[in-house]
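A single protein chain has been removed from this complex, and every other one stays in its place.
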Amino acid sequence: MTVRIAVAGASGYAGGELLRLLLGHPDVEIGAVTAGGNAGSALGEHQPHLLPLSGRVLQETTPDVLGGHDVVFLALPHGRSAEIAGQLGEDVVVIDCGADFRLVDPEAWTRYYGSPHAGTWPYGMPELPGAREPLVGARRIAVPGCYPTAASLALAPALAAGIVDHDVTVVAVSGTSGAGRAAKTTLLGSEVMGSLSAYGVGGTHRHTPEIRQNLTAAAGAPVTVSFTPVLAPLPRGILATCSARTSATGPQARAVYEQAYADEPFVHLLPAGRFPTTGAVLGSNALQLQVAVDADAQRLVVVAAVDNLTKGTAGAAVQCMNLALGLPETAGLSTIGVAP
Amino acid sequence: MTVRIAVAGASGYAGGELLRLLLGHPDVEIGAVTAGGNAGSALGEHQPHLLPLSGRVLQETTPDVLGGHDVVFLALPHGRSAEIAGQLGEDVVVIDCGADFRLVDPEAWTRYYGSPHAGTWPYGMPELPGAREPLVGARRIAVPGCYPTAASLALAPALAAGIVDHDVTVVAVSGTSGAGRAAKTTLLGSEVMGSLSAYGVGGTHRHTPEIRQNLTAAAGAPVTVSFTPVLAPLPRGILATCSARTSATGPQARAVYEQAYADEPFVHLLPAGRFPTTGAVLGSNALQLQVAVDADAQRLVVVAAVDNLTKGTAGAAVQCMNLALGLPETAGLSTIGVAP
Amino acid sequence: MTVRIAVAGASGYAGGELLRLLLGHPDVEIGAVTAGGNAGSALGEHQPHLLPLSGRVLQETTPDVLGGHDVVFLALPHGRSAEIAGQLGEDVVVIDCGADFRLVDPEAWTRYYGSPHAGTWPYGMPELPGAREPLVGARRIAVPGCYPTAASLALAPALAAGIVDHDVTVVAVSGTSGAGRAAKTTLLGSEVMGSLSAYGVGGTHRHTPEIRQNLTAAAGAPVTVSFTPVLAPLPRGILATCSARTSATGPQARAVYEQAYADEPFVHLLPAGRFPTTGAVLGSNALQLQVAVDADAQRLVVVAAVDNLTKGTAGAAVQCMNLALGLPETAGLSTIGVAP
Partner (left out) sequence: MTVRIAVAGASGYAGGELLRLLLGHPDVEIGAVTAGGNAGSALGEHQPHLLPLSGRVLQETTPDVLGGHDVVFLALPHGRSAEIAGQLGEDVVVIDCGADFRLVDPEAWTRYYGSPHAGTWPYGMPELPGAREPLVGARRIAVPGCYPTAASLALAPALAAGIVDHDVTVVAVSGTSGAGRAAKTTLLGSEVMGSLSAYGVGGTHRHTPEIRQNLTAAAGAPVTVSFTPVLAPLPRGILATCSARTSATGPQARAVYEQAYADEPFVHLLPAGRFPTTGAVLGSNALQLQVAVDADAQRLVVVAAVDNLTKGTAGAAVQCMNLALGLPETAGLSTIGVAP
């Protein structure tokens, strides 16, 4: 079986990463690649690293162009997916890397995104409790956000096991590609190199309700989340430091995580004494984590490293496609990073 | 008055920063510069940025060489200061950039540093409540650690004002110079560039008891501290994200910080809506911070940016010297960063 | 004497560096700070590192606002200086950081910049042969470009001494701030971090005719220049590698440079065996260089390191102001870098 796919938003970072992964997928044939303002130009002008596709011309992002593929990946600005998806056949697998269909609560959507809620699709984080099955055979999938991927996989096992309070803090440091490819002064290399900056301080980042939704589901009861993102000078990678009060011991906590992820191909609890680095997961679909209990502070601390563009976006999207189509979940994906 | 100073450990990062600042101090004359293994070589081989001193030859770090100066700055590996200081006259101002004399509690010292406690000197963070006066005229001063500088100044006002719980979390991202200049594989440029890594997860970092000591003093009651350091790819800078549960409102919290730092020359609360960046304090003795209250999570979040080598080490040392000698506290120090 | 200055283009990188240096100048009072699109906003929003000026409001860049100052620094996009300068009194010292008045040859200007030639002002690189005197008392000065600063000071002594052929190659690696603060996709942190890129390959960069002009003047005969700029992932710094065929020996070449720069406060030939790094000149007005003769290739190789924003732009501008006003040439300037 060869799956014919299209990528909308192919000149951006998420679109580029989707194509990088899909070029290496054994069952995929790459069909249309589309863009907004960059339509009409060669893909090679925007994604010079994708040599086999460098001569491809970006088409307009329209239902006509996207139709006729088995799978359509949407890597569009927030708020643009609903219209496109509505015009694609119900038998087409539509995988949305944007936020539009992630949240269950319409009020949370409107509060953080300021527009009407488009709906809710199956959520593409199969490693959460009970989350894999709805993805099998799904025709519409919402790919999780990058920060929620790191934070949710770091904390869900402890919350599900009942070993921590329902009041968590997440400080996640990210590379700049998570902010997208739009030309903004604050994202210039001159600004970000040699500097660290906080933003969205006080729970205002749009990924906050998504993290809360995932952790509340895992806990089976409301969880409060204090989330602070930090921007650091590297292109890719998220390192999330997550904590919550616990009365568990270190070995108890470790056992919870060992059990939770024993069979997961992409989530790796590191041996005791090693700490995650984003460099080790660069370009890989793996999430590496470590857990510790601070007995003085009575807190569980979990640190998770993930590539925001791979497991944090495009890799998760491919993983979801595999599940949707009944392919091996790991097809076209790797746990091997590019280091140093 | 010209103050004649010596710097022990002049081939390291803290030593280099001390000399950079002292070269610009209007009342200082630079005397001996000493080193351990690098003694005998020219300073210019190690600190090529200090052109006016490039021909100076590094001497051995001995009491003989260091004696005869008004002020001796020690930038030595931990555990080395006590012996040297004990052989310097009581009238010499000795300012220790190491950890040896920071902690009050001998047990905390031994637990984290594994050696006998050398004693406790006046603590060189004048912006903490009641901390300035003991520094005036002091002849022995312990310069604070870089992480404790950011975390303590970020949280002390809220604890002193009683608007937060006594259970705080600190996640502080740091550049690599904080780890010193010793050649270690994990600190190679190839390892740290393009990567974020956690270390000391679970409260094991040696700065933990120092933060706890400062915050407990500010609160007037025991404070538990969950501290996680993160290493990021930049040479200088610490961005600390600190939080604690609060029932205060944003404006109440802001008022506490405005009042606490109204007269401080080096601690700046940013206008609402702006967030600290370490780039803005590079090479400067300023600490920039912002406060927010997350009403959903009921947490106060304070973000502080500081240059670990300047306000985090060498700048604080110069500030302490100024206080000790009765010079203007800001002499030779600047709140202007080098950006971009 | 207090010199009252204005900076036009104060929200950009060159403008910010001018203000950083001028804040530390003992004879300067900072008057108007102006901008284009950012007029009306606080300087602190754009230059958060300039804490003492953070409350200043950016004014419009008009002759009315700029008039009434002793010195006006122009840090404007190319082609904008002539109009402004023409409306400022002849007694006002106008120092242009743009390219408009650097070139002597109108055809070279038009070929590389595509607009009519505005004229030629005294050229602000006092270290070139015969170039200092015209700056003393000047009321209009053209500040050199950053690449020409590195390349010209690297090669002029050898050409003036007649020890190299008149056919030179320059490959200069630069940080990103040289490209300015305009939001461009290619200058995003995500693009430049972790990557090196060439541009202007084949002599098309606009600094080419300026280098040629300087070297031809130094040689007293036409010099051909092959110039290739390379962009590297750092905010500041230019490292230029320059070479030309020679029959001189290493010691002969070294003697030429020792003599040429013996009395220069800002140009430093390093001791044999040390190589320049841009880190050592960060934020400093120094240029560090090293010379070598490759006997196999019969080429003189000169490597020069400079901070493109300091000696490469704003520092040179302040140096020129000092000369124009009869102040000490080094006032407000330093040869001390901020490292690491």
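Chains: A, B and C, in written order; residue numbering restarts at 1 for each.
Operating definition for what follows: a contact is a pair of C-beta atoms (placed from the backbone, for glycine too) under 8 Å apart; a residue touches a chain by one contact, two chains touch by 3 or more.
Here the structure is a predicted model, which is why all the values come from computation and not from measurement.
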{"item": "Missing chain: touched chains present in the view", "value": "A, B, C"}
{"item": "From B:234, B:248 or B:306, residue that would touch the chain that is not displayed", "value": "B:234"}
{"item": "Selected from B:35, B:118, B:172 or B:192 as touching the chain missing from the view", "value": "B:192"}
{"item": "Absent-chain contact - pick from A:44, A:77 or A:250", "value": "A:44"}
{"item": "Residue of C:230, C:255 or C:331 touching the missing chain in the full complex", "value": "C:230"}
{"item": "Contacts of chain C with the absent chain, listed as residue ranges", "value": "167, 169, 171, 173, 175, 188, 190-191, 193-199, 201-203, 208, 212, 224-226, 228, 230, 232-239, 241, 243, 245, 250, 275-280, 282, 290, 292-299, 301, 303, 305, 339-340"}
{"item": "In chain B, positions touching the absent partner", "value": "13, 175-177, 179, 181-185, 187-194, 233-235"}
{"item": "Absent chain, residues of chain A that touch it", "value": "13, 16, 20, 23-24, 44-45, 47-52, 177, 193-194, 235-236, 268, 270-271, 274, 277, 279-284, 286, 288, 334-340"}
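Definition applied: only the chains that are shown with their structure count from here on.
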{"item": "Angle (degrees, nearest 5) of the CA superposition of chain A onto chain B", "value": "180"}
{"item": "Averaged-CA centre spacing for the pair chain C and chain A, given as whole angstrom", "value": "44"}
{"item": "For chain A, residues contacting two or more additional chains", "value": "175, 190-191, 193-194, 233-235"}
